[in-house]
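A protein chain is absent from this complex, but the other protein chains hold their places.
Lettered A and B in written order, each chain numbered from 1.
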Amino acid sequence: MSAAADEAPSLNVELLGADERRHRFAMFGLSVPALLLVALVLLAPFSWLTWLSLFDASGALSSENYARLLRPAYINSFLSTLEVSALVTGICVLLGYPVAYLLSQLSQRTAQILLVFIILPFWTSVLVRTYAWLVLLQREGIINTWLKQLGLISESLPLVNNLTGTVIGMVHVMLPFLILPLYSSMRAIDPVYLKAAANCGASPAQAFRQVFLPLSAPGLGAGGALTFVLCLGFYLTPALLGGGRVAMWSTQIADAVSKFANWGAASALSVALLVVTSLILLLMRWGVQRLGTSVGEH
Amino acid sequence: MTSGALSIRNVSKAFGAFRALDNVSVDIEPGEFLTLLGPSGSGKTTLLNVIAGFERPDSGSLMVDGVEFITRPPHKRDLGMVFQNYALFPHMDVFNNVAYPLKLRRREPADIRERVKQALDVVQMAHLSARRITELSGGQKQRVALARAIVFEPKLLLMDEPLSALDKNLREHMQIELKRLHDRLGMTTVYVTHDQQEALTMSNRIAVLRNGRIVQLDTPTNIYDRPNCHFVAGFMGETRMLPVSKTSNGYELAGRPLKLALPPSPVDEQWLVIRPERLGWQGDDERDNRIEGLVVDVVYRGDSHSISLKLPGDHEISIRRAPTESKPLPEPGQTLTLWLRPEASVLVQDSAS
Partner (left out) sequence: MLSHPASSTQITHRQRLWLYVLVALVMAFLVIPCLIIIPLSFSDSQYLEFPPRGWSLRWYEAFFTSDEWLRSAVVSLKVASSTTILATVLGTLASYGLHKRAGGFDAVVRGALILPMMVPLIFVAIGAFFVYARLNLNNTLTGLVLAHTTLAIPFVIIAVGNGLASFDVNQERAARSLGASPLRAFLTVTLPQIRISVMSGMLFAFITSFDEVVVSLFISSGATSTLTKRMFANIRDQVDPTVAAISSMLVVLSILVLVAAQFVRRDGVRATDDH
């Protein structure tokens, strides 16, 4: 067969090849303006800052900026970033899973209506929401005032400018990011599986644990990892509700630039943040794929 | 209307390791109705897309009226095309769909109205020209799509399984209508289908494709009655193939020599093509090309009885017995004598020579 194909006259091969290349080039050209913009605002500074992070203050090549990351202040901020992110992700999973589950069990129409409660905060400015929490949580704020009026406390609780406020504010911002993808992955689970489980004699609790939970695991893993990654680089809420007491990675980067104008440190921190973020995203993809295939095999 | 001659030479197209078109050449006469017939993946739609300019082949030539078209962009080819799902523009009404190619050609508004009306008249849709596309039935959409494809008097009309979305009755009706329209307009037409009945009904010639190659290119009668290989024979109609054995001076089936329509080619492995409607069993037994069949069951079908028979070599075949026929209905377990007339007896081998 290949012999026959070789003998076949190759009419217009160059012409057609050139035509194909011209077409591909033109279609690629449509992406060029957008690519240039991303290159200017994102890729150029990334390369530049990575390059900068390799030099010390005197301009000599050194690992000083990365060695600095090992100082206790930075190590602590790194650990507290992980701690806050894990805490927020954990709370989001605990609160978000039941919501996504219930929504996925309701009729499409009812679920659409209830989803407004998730989508409205999603569309509302993070700044506005953080401000609202500040008003609610501050020393003379609404929550403390109410609790005092009810006689439950005599002294105002410190709810803001600390870890508590930061975590509450971050959970509020992150929860839709967990619920929305989790909900759509749960919607995709065919209810016939649960009927089959019930038919086989499983109690509702057993059917949920043995059938629904494993099937929803990939969605939960993906949503959880997304939430965690978003927390790692989150700036606004920790900056406003942490009151300077919650040293997150992002606030450290901002301080390095705006307070100390130390670009070397900022660059090293940013590069480390990007590396950790990408690693987690890759790990998530790998994990979700494995989870997906292992569920598919059963 | 003008009609074009189309000459396709050595067209090849690969998608990765898959050869969608493998050195295809075919000439289409002006005014001819040519059908590309084949199973899915045979390359028929790819070939049509190459002609229309939607698919760029790896090599080959495409001449329309002696002009090279192979790298010409689709909008400069002047070929009308009817798509499988009609591809009518949902955001325009019937009139604007049909007027679209004329507007692109900057015709005068009065001229456009006149031509659109004519084209819609041809397909009997002029009364619905203000309808939205959503308000049309499948058959009506089909007609509008056809009007849109012919309104600018293209050199060629290309149709990609245009009837496959219609139900059986409407499909058969539209087949006849399309054929009459072709006779009237005389436009060169390339028609893609996987339905052999449709191909036989409508075409001047049929090209049967398999694995990106044309295995047989001939008139409907010859494609059906004189298939040149096992594949074509099996693709047309309800066909069974019985292996025959070669003897010193011909071929024999179950020990009896075969009388054939054509002198057989000297190949060892051959099959006898058996089509139920070509099998004789009513009237006096003929001596030539006799086959014994064991009756498996007899099923009442309203207009006829269907008799399932087991032929030698474990092949099952169903023949019909119309109520007007004289021979009594056989019983299951009975052996029935069948025969093929020599002119209906064709041998095929594995692939086209």
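In the analysis below, a residue touches a chain if its C-beta (ideal position, glycine included) is under 8 Å from a C-beta of that chain, and two chains touch if they have at least 3 such contacts.
Remember, predicted model here, so these are calculated numbers, not experimental data.
Participant: Checking the contacts here: which visible chains does the omitted one touch?
Facilitator: Over the full assembly, the chain not pictured touches A, B.
Participant: Which one, B:Gly80, B:Gly139, B:Pro227 or B:Gly280, makes contact with the chain that was left out?
Facilitator: B:Gly80
Participant: Among A:Ile142, A:Ala188 or A:Leu213, exactly one should touch the missing chain; which is it?
Facilitator: With A:Ile142, A:Ala188 or A:Leu213 as choices, the missing chain is touched by A:Ile142.
Participant: Thinking of the whole complex, not just what is shown, which of A:Val93, A:Leu134 or A:Ala268 touches the missing chain?
Facilitator: A:Leu134
Participant: Out of A:Ser10, A:Ser62 or A:Gln105, which touches the unshown chain?
Facilitator: Considering all chains, including the one not shown, the answer is A:Gln105.
Participant: Residues on chain B that touch the omitted chain in the whole complex?
Facilitator: 52-54, 73-81, 83-85, 87-91, 100-101, 104-105, 132-134, 148-149, 152, 158
Participant: Please identify, in ascending order, the residues of chain A that touch the omitted chain?
Facilitator: For chain A, the residues touching the absent chain are 24, 27-31, 33-35, 37-38, 40-46, 48-49, 95-96, 98-99, 101-103, 105, 114, 116-121, 123-136, 138, 140-142, 145, 172, 175-176, 191, 194-195, 197-198, 204, 207-208, 232-236, 239-240, 250, 253-254, 257-258, 263, 266, 270, 273-274, 277, 281.
Assume only the chains that are shown with their structure count from here on.
Participant: What is the distance in Å between the mean C-alpha positions of chain A and chain B?
Facilitator: Between these chains, centre-to-centre, one finds 55 Å.
Participant: For chain A, which residues are in contact with chain B within the complex?
Facilitator: Touching chain B: residues 4-5, 8-13, 15-16, 19-20, 23 of chain A.
Participant: Under the stated contact criterion, what part of chain B meets chain A in this complex?
Facilitator: 9-10, 12, 19, 22-23, 56-61, 68, 70-71
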